[in-house]
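Okay, here's the structure, questions in a sec.
Here the complex is missing one protein chain, while the rest keep their positions.
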Amino acid sequence: MKEIKSLIWKDIKLELRQQNTINTMVLFMVSTLFLCYISFMLRTNSLDSLTWNTLFWIILLFSAVNSAGNSFRKETSGRHLYYYQLAGPGAIIMAKIIFNFLLLLFLSLLGFGLYLALLGNHVSDYRIYLIALVLGSLGFSSSLTLLAGIASKTDNSSGVLAVLSLPILLPLINMLIKLSKNAMDGLAFSASYDEIMTIFGIDLIVIALSYLLFPYLWKS
Amino acid sequence: MKKYWWKFLGAALLLFSVIFGFLGETPRREILNETIRMVYFHVPMWFSMMALMVSSLVYSIRYLQKGKIRDDIYASQFAAVSIVFGILGFFTGMLWGNYTWGDWLPKDPKLIAVEVGMLIYSAYFILRGSFDDEQRRARLSAIYNIFAFASFMPLVWILPRLTDSLHPGNGGNPAFGSDMDVKMRMIFYPAVLGWILIGTWIASLRIRIKLINETINE
Partner (left out) sequence: MKLLSFLLNVEMADVMRSEGKIYVVVAGLVIIVAGFLAYLFLMDRKVTKLEKEVENLKK
């Protein structure tokens, strides 16, 4: 556990110092949001809640795919061997997943705030929407971290990452959109319960899988 | 793989299911009418696809455990043939669905699950294409295969049951058991087994050809 904490802490400190990934991601998100703002505000109040919601999750998805790709890109192979000797692969993948999760959570909350400000507020039940954001960030980060690891070994890593991750993330996104739509319509908690449990289940399965499969990835 | 008995069995079962699929008696059902016989052809496509995907998965796991390229060849060829069956199942389903449900591509979760599945396995081959080194390709595609399969399975089995679905046995429709009587099952189960065996035969041929190429290249 200590190894995981120190690995996460190392990544956070690196991030705060260089601000490499965060800046790129925030810029990406803000530019996309602004683009949507300009395009959709041509007709005032033209965004119905379904479009609003789906658009937000699409933006989040692409931001997530971009940011995950970065987490493996900045590691040079020399440092890799160093880490392998210090901490087991299991700890490394968990640390990366948690770090990506925090990053995505930050991004999604920021994005959500901006979205509300620029494109109007359609949300009735904030609690469930926030739960969706948290679960979504967790799900994205756990699948994407392993897939980014696989993709980083190829030549065209960002292209391959997109191709690999989109089909796998589709069911997750589907559930998340449904859940957040429920939150927007203000449905009672019981209606969303099934979705929440399913998403949480998917998250857990993916985390467990990543934990099991990463050691094989690490060897190469 | 060179033994013939199961190939003949598969061939016999297939012929049996084709002949009796049309001559045998079926229950009379509104909307479905004679198309209920599609069950002998459309559904075995899915079962074969699943069986081949599971085989592919097993060989991927074996590769990660032992590191023999042979296992990777098995895994990739099983995946390739499973995609073919998936496409066939998809098109037969579209055909059947158009005349019974009224739409070529309805928004049914099982259909969406299969479309995503096809995307996932196509991504598997794109991933394989981006490597030149044999061992690397084998290892990374094995990891992806296992990861994708485990993410795909809940999709195809659980999600359709939770949500509304046009397919029988999911989302509020009674399971297929109520429409298929004993006489149909007698043809259906052999058909499933027959198609799985034929699918495996095709995959085995592809594997053997690939293995020959491997030995020639050495």
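Residue numbering begins at 1 within each chain, and the chains themselves are lettered A and B in the order written.
Here is the rule we use: a residue touches a chain if its C-beta (ideal position, glycine included) is under 8 Å from a C-beta of that chain, and two chains touch if they have at least 3 such contacts.
Treat the numbers as computed from the prediction; the structure is a model and nothing was measured.
Visitor: Let's see if you follow the contact definition: name the visible chains touching the chain that is missing.
Guide: Counting the whole assembly, the omitted chain is in touch with B.
Visitor: Among B:22, B:91 or B:104, which one touches the chain that has been omitted from the display?
Guide: Candidates B:22, B:91 or B:104; residue touching the omitted chain: B:22.
Visitor: Would you indicate which residue among B:33, B:65, B:98 or B:135 is in contact with the undisplayed chain?
Guide: Of these options, the touching residue for the absent chain is B:33.
Visitor: Suppose we count only contacts with the excluded chain; which residues of chain B make the list?
Guide: Answer for chain B: residues 2, 7, 11, 14-15, 18-19, 22-23, 28-30, 33-34, 198, 201-202, 205, 208-209, 212, 215-216 touch the chain left out.
FYI, only the chains that are shown with their structure count from here on.
Visitor: Please give the residue numbers of chain A that touch chain B in the complex, ascending.
Guide: Within the complex, chain A contacts chain B at residues 143, 146-147, 150, 153-156, 160, 163-164, 166-168, 170-171, 174, 194, 198, 201-202, 205-206, 209-210, 213, 216-217, 219-220.
Visitor: Tell me, which parts of chain B touch chain A in their complex?
Guide: It comes out as residues 64, 112-113, 116, 119-120, 123, 126-127, 130-131, 135-136, 139-140, 142-144, 146-148, 150-152, 154-155, 158-159, 162.
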